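Just below is one structure, and these are the notes that go with it.
Only a single protein chain was left out; the remaining protein chains are all shown in position.
The block that comes next holds subunit A.
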């Protein structure tokens, strides 16, 4: 019986101290994890269950023990204290739907709606009675030749949270959750499998995708024939792409070439020319540099020794980000100070 561990890591950035708590997830090994935006003690996981010589990925919603919730108080004194177990709230559906690849929470909601992607189905769930029951609200399926399987999905924070993007093989599709119908489809978004998606938090129609063709592409969903921008900085599969939550010109990508790259995509961000200044405030410095902004790689982080599978930004501090690699190394980094002041001022 495989018991997976969830490590809750507390990072105190004033003192640069890390505290770690371990939670037991007894259902099986975890392939995907996402936290509820409303309740910091609730999370959803996709885990493998081995039954009759077959492996099926199921999804469930869990609650952490209260004393271990992040952002709390003092942590247990040493790592040898007994690990606490997660409390199962509800399962997301019978496994008959297929293997669940990903669970996504509605971003601005009250933690009551989630989407799960199982094989070629999109399932929209309502969590009722403080998340102890999951009711299937609506669903959609992808029809077509061959075995279609969703690999990842993401909920768009715009349009009143009614849009979801999914990736299957090399295509990226957009869905409307009110009608569960497809809005747009980017065929052959990448030459090979699409690994991750992210929406631009400030610009409504902009989406980033990354895949096994070692590229990161930025799309305007109103015109899906051609990407707005393509990055080819990595030399192997790109596993994660993330926009910074407040400053969308900062884009983070992690790849199996063991590198994390922080890029400055100024030209397609919501503030290509920096802050808009009133005419009164214009000083000589503003007039000096009016050239079109240049996209560039800010930094390449090579602290990992093996493939980097996940990257993300902190929701507390917009200048902090973390990356996780195969060998279990979690690296927390900051945006270089010079760039931070440049963006702020």
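Operating definition for what follows: contacts are C-beta pairs under 8 Å (C-beta built on N, C-alpha and C of every residue); 3 or more make two chains touch, one makes a residue touch a chain; residues count from 1.
Here is the rule we use: contacts and distances are computed from a predicted model.
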### Task
Identify the UniProt protein name of the omitted chain, choosing among "Trafficking protein particle complex subunit 6A isoform X14", "Vacuolar protein sorting-associated protein 51 homolog", "Bardet-Biedl syndrome 1 N-terminal domain-containing protein" or "UDP-N-acetylglucosamine transferase subunit ALG13".
"Vacuolar protein sorting-associated protein 51 homolog"
### Query
Which one, A:3, A:17 or A:185, makes contact with the chain that was left out?
A:3
### Query
Considering the entire assembly, which residues of subunit A contact the chain that has been omitted?
2-3, 5, 22, 48, 50, 53-55, 79, 83, 188, 190-192, 213-214, 235-237, 256-258, 305-307, 326-329
